[in-house]
Structure formats: C-alpha cells, structure tokens
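I have a structure here, written as structure tokens, and I will follow up with some questions on it.
All protein chains but one are shown in place.
Showing chain A:
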Amino acid sequence: MSNIYNPFMRFILITISLLVAAPCLWAQQAAPAGLELSPAIGATGSIVKPTVSAMLRLPLNHRLSVVSHSLFSLLLFRNQPQTYMQTHYNYSLTQKFGLGYALYGKGGKARHTVFLLGGIRYATFKESLDHPDLDRVTTVTSTVVPDYGLMYGLSLGRKRYTFDTRLYLPFSPIRYYPQGTLNNLVYLEFGIGIKRCGGNKGQFRGR
C-alpha cells in the first residue's frame, strides 16, 4: 500500500478528499434544491475491503429519482494472510448512475428505495510471491469492468440530516449469474444523508 507517488493513487486521494469535502460545499447551498448527498462508509463482500462512497440523488417526483454513486475501496488488511505472499496495493474506483424508486413508511420517517444502477469499475492490485526456495514472482493487474445491479437504500429521518444505509447486489457479469457474479462488488454502507437547504421545492417528505 505504499505507492503514494503513483499518479493514479494521487488521483484517488483527491477523489476521497472531494467525497469528504462535498458536504462542506453543500452547506454553501450551491446545489439545486431537492438534491441529496449521502456520503457513507462500508465494506465489500468477498474479499472484505473497506469502502468510502457518495451518492447524489435528484428527485424527479415523489417516487422517482436519478442518482450518481461513486465508490472507492481499498484493501487495508489481508483476508488470507500468507507468510510468503505480499500485497503491494489493492484498490478500486467505481462510478455508477441509475434510477431510484421510493416507498415511504408511516409518517414519512423511513424511505425505502430500490435503485437500478450501471457503470464501470476500475480495479488494480499488485502482489508478490517471495519464498526463499522459489523464484520471486510479482504480478500486476489493472482492469476496467462493467458494474451493474440493484441497490436497496433505507433512509431514516425527515429533517435535513438522515441516517442512510445501502446494500448493493451486483448482477454483472449477467452471463454467469449468480455463481459467476463478481463477489467483491457486493457492499453494505452506512452514512449520513444531507438534503439541500433553501426551500421545500423538490423536497419530498413522504406521507
């Protein structure tokens, strides 16, 4: 995990910074009314990697919305520690867009949304085998793959700030679904939803 001088790693650090800084910009009310931002942290499935993400949601009406979901995941700890195996770095960036359909709980305090999302994921990792009795071998993988699937989002609260949780179930690659679906695309996230202030136009409180 030490290649901080790698240009792509720098790009990723900038992206994370933007994800964190976005709520601050939000406070300056630069965004359209009704827009919601939801930064979150979580973890992917197998293998387990921490994630940082941000979802932007623009309601079209009471039920439908368009969304953008950006996610960065980084292998911080080995899932299968091996004495003679070394991971130099392992991270991925995902950007998806899609549509959401919302249902509201009693009093409008809970919002359940199903999102249909599609986009791309860039994944890269570098690993080495280093055994005293064997030749040292290093492999590097960098690839871009499609990423599409369904996301369930639960948003609790009806004021400006809400508690959000999201579960993403991938369908890609659909040809080998379900056994061949990419396991590491599954993720669960928890975060804070922040609604744009400045009038009720475009904001839906539910029923």
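The definition used in the following text is that contacts are C-beta pairs under 8 Å (C-beta built on N, C-alpha and C of every residue); 3 or more make two chains touch, one makes a residue touch a chain; residues count from 1.
In this section, contacts and distances are computed from a predicted model.
A.B. asks: Look at the options "Germination protein", "Nitrite reductase [NAD(P)H]", "Permease" or "Alpha/beta superfamily hydrolase" and return the one that UniProt uses as the protein name of the missing chain.
C.D. replies: Of the names offered in "Germination protein", "Nitrite reductase [NAD(P)H]", "Permease" or "Alpha/beta superfamily hydrolase", the absent chain's UniProt record gives "Alpha/beta superfamily hydrolase".
A.B. asks: For the chain left off this view, which of A:145, A:167 or A:188 is in contact with it?
C.D. replies: A:145
A.B. asks: Which of these touches the unseen chain: A:41, A:60 or A:85?
C.D. replies: In the complete complex, the chain left out is touched by residue A:85.
A.B. asks: Could you pull out which residues of chain A are in touch with the chain that's been left out?
C.D. replies: Residue positions of chain A that touch the missing chain: 47, 63, 75, 78-80, 82-85, 87, 90, 101, 103, 114, 123, 125, 127-129, 131, 133-135, 137-139, 141, 143, 145-146, 150, 171, 173-174, 176-184.
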